[in-house]
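With one protein chain withheld, the remaining protein chains of the complex are depicted in position.
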Amino acid sequence: MSKHLKLPEELCCNPTPFIVLTGLDNVYNAVHKSIWDAFCNNRRNDRLQIQFSCLPGDHAYPRSKTKRTSYDWYIPKGLLKSSWMKKHLSLLPSVVVVFFELDWDDPAWKERHLACASRVQVVRSSLQGRTTKVAVVLIQKSTPLPPGEDMVAAERAAALCSACELSAKSLFILPHTDQLLGYIIRLENAFYELSQVYYRTEARRVKAHKEFLNKTTHQLLFPRHQFKIGFFNEMIQDPTSALKHYRHAYTHVHELRTYESNNLEIKLVGGFVNYKICKLCFLKLNAPLDAITQFRQHVEQFKSMCGSQDLLFEHSAWLSHQYQVFADLFSEAISKGLSAIQTQHPGFYYNQAAYYAKIRKQCAQKLKASLQDQTYPSEDPLKVEVLEFYGQRPWRQGQQRIDPADHSKEKDGIMALQLEETKQDHSLQIISLLGSAISIFKNYHCHRLKRQLTVQMGEEYYHAGDYMKVVALLTRATADYRTGRCWLILSKILWMLLHCSYLTADLESFLIHSTQLLSRHLSIPHDDKITVQHSLMNLLMRQIPLPILLPASFDHVPEHHTSAYNDAEEKWKTLLSSPKSFPVYSLQVTDAIPFVECKFQFSKPQFTMEEVIALHVFTRVTCPAPCKISKLLVLLNNGTELSVEENAEKDAKKSDLKQYTPFEIKEHVLKFLCSPHEKQNVLEVRQLSVLLGSSNGLSIDLIWSDQFVDAATDPKPSSPFSMAQLGGEKCWDDISNITSTEIVECPSRLKVNILHKTPAFVGEAYAIDIKINSSESNDFTAENVTAVLSLKQNENSETEAHLSEKCSDLHTSKAKSLQLALGNMETNQTIERTVYVQTTQASVLHFSLHVSYQMQKPSELPKTGVLTCTSSESIDFAVEVLTPFNFTAHVTSLNLDSVSTVNQNQPFIVLVNVSSENFSPIQINSFSLHLNENDGFKTAGEQSPALDGKVLQQRECAVGAFTVLCDKSHDPSTSFLIGSCTFEWSRFESENPAQKVTLQRKLPSILVKSSPVSITAAVPAFGHLRQKLTITYSLKSHISEPQTIEISCEGSDAFMFSGTKNSTGFLAPGEAHNYSYNFFPLAIGYQELPRFMVSCTKHAEDEKAAQKVDQYPQNRFIFVKP
Amino acid sequence: MSKTTGRAFENKKLVGELFTLTYGALVSQLIKDYEKDEEVNKQLDKMGYNIGVRLVEDFMARSNLGKCQDLRETADVIAKVAFKMYLNITPVVTNWSLANDEFSLILENNPLAEFVELPERHSDLNYANVLCGAIRGALEMLQLEVETWFVKDALKGDATTELRVKFIKKLTDALPAGED
Amino acid sequence: MTDNASGVLFDLLHSQLVAYIYSTIDNKNKGVSQLESLGFRVGVSLGEQLTKDLPRFRDELEVMKFICRDFWSSLYQKQVDNLRTNHQGVYVLQDNAFKLLTHISVGKQYLDCAPRYLALSCGLIRGVLSNLGVKSVVTSEVISMPSAKFQIMVQRT
């Protein structure tokens, strides 16, 4: 920044009251030193804003001009004196304090107080014509008494005041005690008061001039005065009124008539005032919006005031500076707690500053050309010891006329400025401005804006000739614009990048960026693209690339640039000629847009293992000229690598890799087989890479990986399409990637059928025949065929079932599943196996049969040998298990009426009933009873023919009757199990003898009553009316004791009878008696015989035991025929 | 969910839009499936025929019109009633042949093509060919055999869209079943 | 039966479309997915059309409500009868008399061919949603004609 445009620091600093302390000897006098230090050292913020300085008592202050009585003949020579602010800040004090050591009780009071007075005099005289306040401070050793008590003090103080012509208010006592700081602060406040008074009067004085001014001649004075007032108000720390006056000043500046010669002066001062206004708004009055609007107007009003065409650069330099300064203020305000927003923050202003800096540079560059052979004027028109007015030209100070007096001087001056300008390092300024802008944008979610600035920065570095930096910066920027698909921008950046990569001979960056710049998306003139491609191709063949030139439109080449080309060529030469071999540079396509494009599709969504999998790879190049691809490599998720080599002449199809004509779609079909362990897997493309260049030269590997999904909104993969269908021409976009396919087993070519005659019966060894027939085509051997039959039982079912291959060892086996290794099978060979299952309960058994095998096949691909593929199938089937027949058994009396109680020793009948519900006939091979002898059950008399050998067809039933008696006496209340019976049965005419099944069943239980005597009678089936029939009741004793028996036979209407009606007898153990009766039926039909009753009394020692038991014969009825 | 209706939509128009858009989807599908535009045209015509065949019944139900006396009347009914009813436009009937057996329907704007811009590579496509089929099918149900084709198509840069209908013969035999 | 004339026209076109698609493809599910993606494309367009005059949606639920009311009523002349959500991105829309089913005979016997008449609509919904920034999977279910259930599963990424 040329310094004459910069804001002077006297403007930028915070104006503070200026106060001078005299009479302090800081060097030799410790006391004074401590006082001085107390004033100016470690002033914390709570202390007042004061500028102290310590001067000798006889210091000469700036002389005051003789006050003019009227302005009539006064013509101001400029707007703002460059000395004025400095003067009031650091030269002309508002207060001068005279320090003097004098105690009230000083012995030499008389002389001393006069000396003091003279000191004051000296000061006064040096402030001739100033309204500067003078104050006296007496440094005293002793602490003063409270006022009013020390008469001497009062009286002497008065004396001193009069001697010094000092008002009592201006006389201070500074007892030098330990509370020094306290006293100092009090003094400070007092001084501050005085200074305020001073500056107020000053301000008022300046204001007073107004009356004398007239608009014609004194225009310049209006802004000047307002500025001064504003400034004084700042001194007083009264920002509000300061702002008011600065605003006035600002408007006045604008009222000034401007012409080329005063253009700069006005702009500069205008800038000053604007600065003051913005600063106050931002930092003192917390009115950021006012500041911003003020600045906006400021720029608006001055933007067009560009002054002389020869000094255009100056204007933009000034503008740039205005922005920068404002941005600085803005940032300062923010650092002080102001909060900015995304769309209103310093970043924008720094950016604008940079923008004008650029324009300035452009102007400067235009100048350069014109100033080629100009020399700097002999006597420097810019040289001047002091410039009286801000913004005036050194060679014509104080002149206020429209056209410069001395034209040659003017020319020299301007040229001097121009030459100065050309020396400036503009890029550096621009870069730093951009830098600050970027750092601010970062904080306000403006990454895109930030990016743009980064790019601009890069360009600036380019102009500065720092090509490395360019590459570094721009490379970072590319990503955003690629993802944002801002092709135009990206083209420009990449071009620049490539250009710089060339100049810096940055091999990798050159390769990477050229591959992208050649992409169809990026638009640079066709010829340039051709050049780029040539360069790339050269490079791949390890030859020097052609120089990459930027578009003519682009800002003209810096002078050091031409040389750069030559250096570059050298660099390349050395780099490429070096013996070292270069790595393969790889480029992830996810973060690049190369000129090679790839898509691929599996031809089917599903392949069987024996099938040849076809992966179609579509590629095309979008570079302007034909080019070649040396290798195409696909990596699958199972690790398989498939490649298409350029130099693979064995396959005609592959050789066409060689040449790609632009935009022609090439299809490579990669055929391959997958290994057996791939079954039921999803096969997908993991990575595809295209190798450009040669292994001996240089090469780039373009890598497509992770997601291949197109940007299309519809995620669904569309149906695969064939080149045939599109007849060669088809828009590339219609091809969509199908990156995965499923590998499944080959379909099984074994015929499996299962034969069994359901239902199965409980307990039998049920045969299941498995019949497998191989129909595998053109006599391949189905190798190690295995069939696994397994019972599918839900764990909670308690049905006890198990399998075996031999029914003999069924009972031992507990197998729930059987594996049958069937070995190899030739085509059309058939294997049969029988498996037996046995279960103990009626239920339904579910089976699954899984047959699997392998086979070796010569693949359909040449030179791939045989491949092993497996196939399998499983069949589920169910078997119903039934009980073979229903078994029932019950007890009846001899004449077959069913009973639940039997008498001891009295025979009864057990009926066994077997019935079959099933359609398959069943043979009962043998049947046997097992009576419960321990409880005294035994067979009685002859048995009915057993069930042996009976064959039951469906719904047939067989009955066996067995007479049984129980000869043991039992507790009549509990029932006893008669016994059990066992069947041995088999399916009728079952060829398999081993399939006999034995089955045991329980017989019912009954109650058994014991009796002392048994009565039996042979009663005929019927009698005839009035025909005698004889019935003999035979009594038999069953007990070991003798017993008395009374028999009786009651008469009845239906019969007449003869025989003992009543008799008492004696029955010895085991003895039997017979009583015969002759009955004559008198009525017909079913009649009750005259009741025969026996009551027997056991003979026992004690009477109690002798109980009486009544008994009746079993059958007491008879049918009487007429 | 609450039953308060959202903003009022002109359902008729929107159903029309749904129709237009769906038709568009259909056409682009056909273009995917067939190489030649001619085949696409054929397909569209066929579908149009099927639609026409079924539409007649609905048409009769809505507009209880008697039998038309002559082709001129038929033409008017097609233009003023049918097109109005289903596509909400009224084409102009004109360009009668001397024999009065051939006329044109001029569609100043074609609802089917509301948003369509034909790509160059489909210059042979008769985008709205379904209309031809529909008319043919419908008339066939009324024992009129006709031919219909596009003479002009706004999509191809013509000022208007012109549909030509040519009467072939009266069908006496029983209605042919719509080819499915 | 469908109420307005253009409605009839659409029904006829739709059934022609379904018929055509099924005539071209080999297996059923493919037909459904084809119709679905046709519908998607149309849905995207409709999404653009129908939301042109509505205020910007704040959230997903507003979008769903839009589907159930404006979208539905403008396409099928009625609102969805019931919208349920598990607040984890699953929404179930129920239409007790879905227009495109009303002309297929009511009852159970044609249930198996119902999916093909809903496929397009599934696509429509998915299309609209995706255009409104809600990526989803839309499936349909018919228990008894003509009522249809559409399930929207939002894909959170």
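For reference, chains read A, B and C in written order, and residue numbers begin at 1 within each chain.
We adopt the following convention: a residue touches a chain if its C-beta (ideal position, glycine included) is under 8 Å from a C-beta of that chain, and two chains touch if they have at least 3 such contacts.
Rule of thumb we're sticking to: contacts and distances are computed from a predicted model.
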Considering the UniProt annotation of the chain absent from this complex, which name among "Large ribosomal subunit protein uL4m", "Dynactin subunit 4", "Trafficking protein particle complex subunit 2-like protein" or "Anterior pharynx defective 1" applies?
"Trafficking protein particle complex subunit 2-like protein"
Across the complex, visible chains touched by the hidden chain are A, B, C
Just name the one of A:Val384, A:Met468, A:Leu488 or A:Ala878 that touches the chain not displayed here.
A:Leu488
Filtering A:Leu213, A:Ile359, A:Met1056 or A:Ile1084 for touch with the omitted chain leaves A:Ile359
Omitted-chain contact residue, chosen from A:Gln342, A:Gln856, A:Gln954 or A:Gln1000:
A:Gln342
In the whole complex, what residues of subunit A lie against the chain that is missing from view?
299, 303-304, 306, 312, 315, 342-344, 348, 352, 355, 359, 445-449, 451-452, 481, 483-486, 488-489, 492, 711-714, 733
Tell me, which residues in subunit B touch the chain that this view leaves out?
17, 20-21, 24-25, 27-28, 114-119, 122
So that we can see where the missing chain sits, which residues of subunit C does it touch?
41, 44-45, 47-49, 51-52, 54-59, 131-133
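The criterion applied here is as follows: only the chains that are shown with their structure count from here on.
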Hey, how far is the Cα centre of subunit A from the one of subunit C, in Å?
31
Taking each chain's centre as its mean C-alpha position, how far apart are subunit B and subunit C in Å?
26
Between subunit B and subunit A, distance of the C-alpha-averaged centres to the nearest whole Å:
52
Among the residues of subunit B, which are close enough to touch at least two other chains?
none
Parts of subunit C lying in touch with subunit B, wherever the complex brings them together
4-10, 12-14, 16-17, 19-21, 24, 34, 38-39, 41-42, 45-46, 49-50, 53-54, 65-66, 68-70, 73-75, 77, 79-80, 82-83, 120
If we count contacts the way the header does, which residues on subunit B are in touch with subunit C in the complex?
1, 3-7, 9, 11-12, 14-19, 21-26, 28-30, 33, 43, 47, 50-51, 54-55, 58, 62, 85-88, 115, 130, 180
